[in-house]
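Removed: one protein chain of the complex. Kept in place: all other protein chains.
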Amino acid sequence: MRDNVTDPNAASRRDFLRGSSVAAATAVLTQTAQVGMDEAAAEALATQQISAQSGTISVTLQVNGKALKTEIEPRSTLLDVLRHRLDVTGPKRVCDRGSCGACTVILDGQAVYSCTTLAISSQGKTIRTLESFDTGEGGVPHAFHQNDGLMCGYCTPGFVTACQALLEKNPNPTLEEVKKGLDGNICRCGTYVGVIQAALDAAKAIKV
Amino acid sequence: MSEPSQEPVAPESGEAGAEATAGPVCRHLRSKGMYVYTDGMDYGFEHNYDSTLYWCLKTMKAFGPDDDMVEKESCCRPDRPCYQPL
Amino acid sequence: MAANSWPESTRLLNKDYPRLDGLAKASGRAKYPSDERPEGTLFGVILYSPHAHARIKSIDTAAAEKMPGVKAVEVIAGPGKLVRYHGDDIAVVAAETEEQARDAVRAIQVEYEVLPHAATEAQAMAENAAKVIPSGNVRKGRAQVDGKPEEGLAKADAVIEATYSVPVVTHVCLEPHGLTARWDDKDHITAWASTQAVTATASELAESNELPISNVTVLTEVMGGGFGSKFGADLWGTTAARISKKVGGRPVKIFLDRIQEHLAGGNRPSAMAKVKIGATKDGKITGMIAETFGTGGVARGSGFPLPYVYKFTNFSREHADVFVNGGNSRAMRAPGHPQGCLIMESALDDLAAKLGVDPLVVRKANLGKDLLGDQTDRTQMYLEQIDIGAELIGWSKNFQPRGSQKGIVRRGLGVALHQWGGGGAPDKQVSCTVFPDGTIELKSATQDIGTGIRTVMAMIAAEVFGLQPTDIKSNIGNSTFPPGQSSGGSTTTPSMSPPCYNACLEARDEFFKKIAPALPGAPKPEDLSLADGKLMVKGEAAMSFKDAARKIGMNPISVTGKFSQGLSSNGVAGVQFADVTVDIETGVVKLNKIVAVQDSGLILDKLTWNSQVYGGVIGGLNYGLFEERVMDPVSGRMLNPDMELYQLAGASDIPEIVIHAYEPAAIKKRGVIGIGEPPTIGTAAAIGNAVSNAIGVRVTNWPMTPINVLNALAQAGKV
Partner (left out) sequence: MKAFEYVGATSVDQAVKALTPGSAPLAGGTDLINRMKDYVTSPERVVYLNDVKELAGISGDAASGVTILAGTRLAEILASEVVKSAYPALWQTTSEVATPQIRNMASLGGNLFQHPRCWYYRSGFGLVPKTTDGKHMLREGDNRYAAIFMTDGDALYVHPSSLAVPLIALGAKATLVGPEGERTVEVEELYKVPTSNSESPFATKPGEILKSVTIPASKGKNASYEARHKQAHDWPLVMASVNLTFSGETVSDARVVVYGVAPVPWRSKAAEEAIKDKVITVESARSAGEAAAAGAKPLSMNGFKVSMLKTVITRALCTSAGNKYWEA
């Protein structure tokens, strides 16, 4: 395993700068490809001490109240680390582009898409997946079950998590607020009728 | 079982391969219907519309080892180089 | 003896029961095939074609093979091979991590000879079009002719000519296609597959690896949607198995990414129709001439039924498959029917508008007996279903003739009729085992694609044994179990519930026979019954079921039940209504309400049945309003292989949906009929008719997007 902190003064930076015009020509336009700075100025910047991490990195993530240690790369998404390295498979990979909601987790209290969240950025934050939710009669999963707010069930973890996050912020949602609150999730089997009722029922059950 | 049948069809003469089946279908021919409608391998063929997609077990694709399209009409012809009867 | 009818009075069946695996699914505990990561798993990633049409000149995997973590590179399309669509498979890399496999895929050097393509139907049908296959891009099917269409049309009081089209849509199964295959030893494979057919998948893995089928175990405890696209092992599945063997048996996991899922995981063919149809003043159709075509990609299969539902003579129809450089179609929820329905129903509505006759009158005027080819007179069913639906949508109060609406935001109503088969396969089996500790286990090699068969089987067993469904081990999703039905064509429940019921009845009778001599007073087996978890002797509770089970001794009772006639049936009707508002300045269609009236014989679990009907309607409203595979004529690539620009309804897009289970006693007596496909057929057609009713102009192209609505209004000179 490589040392996870690289020295930005290393030769690779200079090599990259030389190659950057090629990158700009081939890699389509990126914010990074606006190479207007001359090499000397860039070099001056690069000599500032910045701690950068690359290669394989050992991290500890706080998942469902447990500190889980694993090895990742900076590019590993939180979703892929949960599923492929920690076997926390409640969140699902469906669109993998932040559109469908199946990967939703609660990060520091906020529902987010774990497919567009880097695992490395999630260190030190509280990560909650639906495996940690109350499965009893007062919980969101129970309401989904009773209302048959699921069929194949692959979108369900995302809906349950989005619903949990919604109710934590707004314990008395109206029908419209429930719909808006779940608009970040897509179901292909078409279980929305049961899902929406489940959210309304869960809101009632949690209050009791 | 199965989808509702439609009006009987008047076969159109001269349509290449539309009716002629030279032998039993090739053992590598597959379609969803074969797995679902187990009361007859030929189920679905008699309809006046065909929404069947075939694949070949040799290539796992809709084109056979000979790079020709996998179809019920041609995957029963002994002259097709990859043909093996059931 | 096998049963030929269901009990008249039931405790559980025909009632609501929440699915057995519901809480596991809703709490993230259910393990899907894509969740499995057996010890030592390698990740497989597919290199697929970026081009719509190309010949592979060379492929160099040397660099990829040397990349960190890479254990195998398998070439699928080698030099000289054609790739026929964006997304066509070229090679697979298996590596220790998915990131490494992806890096290695990008290190494979492929030299392509890029060939001209035809990615859209228009391109494929143009003069001098690039040839998708050597024999030509358009293949005509058999012509249908019945009577004398021209003469029939000549007798009409009104004739309309119109064209309609609906684009290719994709299945978008949330769990992508794929499996993890492990070569257990020198001649056994275990695979965790996301499939609608564990048996078919096992047989294809066996055949492609030259193993006896009994040496292959396919496991599908639960799976994340198929909609007709997940039959068999698929190329990636057999490749995973091949690589696993190559690397000494380590499991190889290949699941498609979302992009390739759209490109290669299947789709519903497009449909285009030029229709001429006429009727007399009373709405009776006198003749119809249709020319239709559609594309199933680089494959046939774009056919669809037309005429649809309605009974008349004097029609002709010609259909052609058009080949394009796009992924192959696969069966998708009621193959062919949604297309046939929306073309037939649109034409009928346009005809009704021209005649100035109520659309319901036109529909009622063209029904006929034996539309579905069985003994039931469906005319009466449709007539009753239309009336029920009309009442629920408020037709008599709210319907206004097309063109009579004023204002910027206009409301409209539409209707559509549909039909489906959905009977059972007669050769499937379920085993029922009663163990001495009172455990009852059902086994069959079927699988639950989300429709609830696991729960329905448990309900049947619980009904027979006087227990609760949660007391039953309903084990499916294993290819080594007794032969079970592939989940397709709405056939699962009608195929599986008869053998399940028979197995349970026979096991119970066997149970009574075995324990009777061991009971106090040695009652006769026929004196015994089961209720509320207790053994009853001559109607009196004697002991708990568990205690009674002890009396069978050390060995379990096991019975394999078979299909029998009378428990299931085939052929359903169905009517749907849509209530929409259309903003004619923005073209935005808002759904107010959908009504679905649906029969399906005897409903076993009403809760999951409702879910299927709601789900069918929502699938249909996606088809009607949102979905479209966009192919780029320039690059030949699919432009929206995602879940964002490929649009699907979210919670805020769901209107009020009212479903009505049409199940008078005579219908219940028909036994079990499948419900997966029927409720998704008519929705898009009903929505299209409601939009046209609202704005006074036919929107000829689906889906009903603001773009298509505004274009239709502009074409009619209405904006």
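Observations
So that you can tell them apart, the chains are marked A, B and C in the order they are listed, and the count of residues begins at 1 in each.
Throughout what follows, contacts are C-beta pairs under 8 Å (C-beta built on N, C-alpha and C of every residue); 3 or more make two chains touch, one makes a residue touch a chain.
Note that the structure is predicted; figures quoted are calculated from it, not measured.
Although one chain is omitted from the display, it touches the following shown chains in the full assembly: A, C.
One of C:Ala63, C:Ala365 or C:Val630 touches the chain omitted from the figure, and that residue is C:Val630.
The missing chain, though absent from the display, is touched by one residue of C:Val252, C:Leu367, C:Ile440 or C:Ala651; that residue is C:Ala651.
Set against the missing chain, the residues A:Glu73, A:Glu131 or A:Asp148 yield one that touches it, A:Glu73. By the touch definition given at the top, chain C reaches the unshown chain through residues 99, 102-103, 106, 407-409, 583, 585-588, 590, 626, 630, 632-635, 637, 639-640, 644-645, 647, 649-653, 705-707, 710-711, 714, 719.
For chain A, the list of residues touching the undisplayed chain reads 6, 8, 13, 16-17, 20, 23-25, 27-37, 41-42, 45-46, 48, 50-54, 73-75, 77, 96-99, 101, 104, 110-113, 115-118, 120-121, 162, 165-166, 179-186.
Throughout what follows, only the chains that are shown with their structure count from here on.
Pairs A-C and B-C differ in how many C-beta pairs touch across them, and the larger number is found at A-C. Chain A and chain B have centres, each the mean of its CA atoms, that are 46 Å apart. If you check the complex, the residues on chain C that touch chain A are 18-19, 21-23, 25-32, 34-35, 37, 43, 97-99, 171-176, 222-225, 227, 257-258, 449-452, 607-608, 610-612, 614-619, 622, 642-644, 648-652, 654, 657. Contact residues of chain A toward chain C in the complex are 73, 75-76, 80, 83-84, 87, 89-97, 99-100, 102, 129-131, 133, 135, 140-142, 144-146, 148-157, 160, 178-180, 182-196. Interface of chain C with chain B (complex): residues 81-82, 84, 133, 140-146, 197, 199-200, 204, 207-208, 228, 231-235, 237-238, 269, 296, 298-306, 317, 319, 328-331, 335-336, 340, 371-373, 419-421, 423-427, 485-486, 488-489, 491, 494, 570-571.
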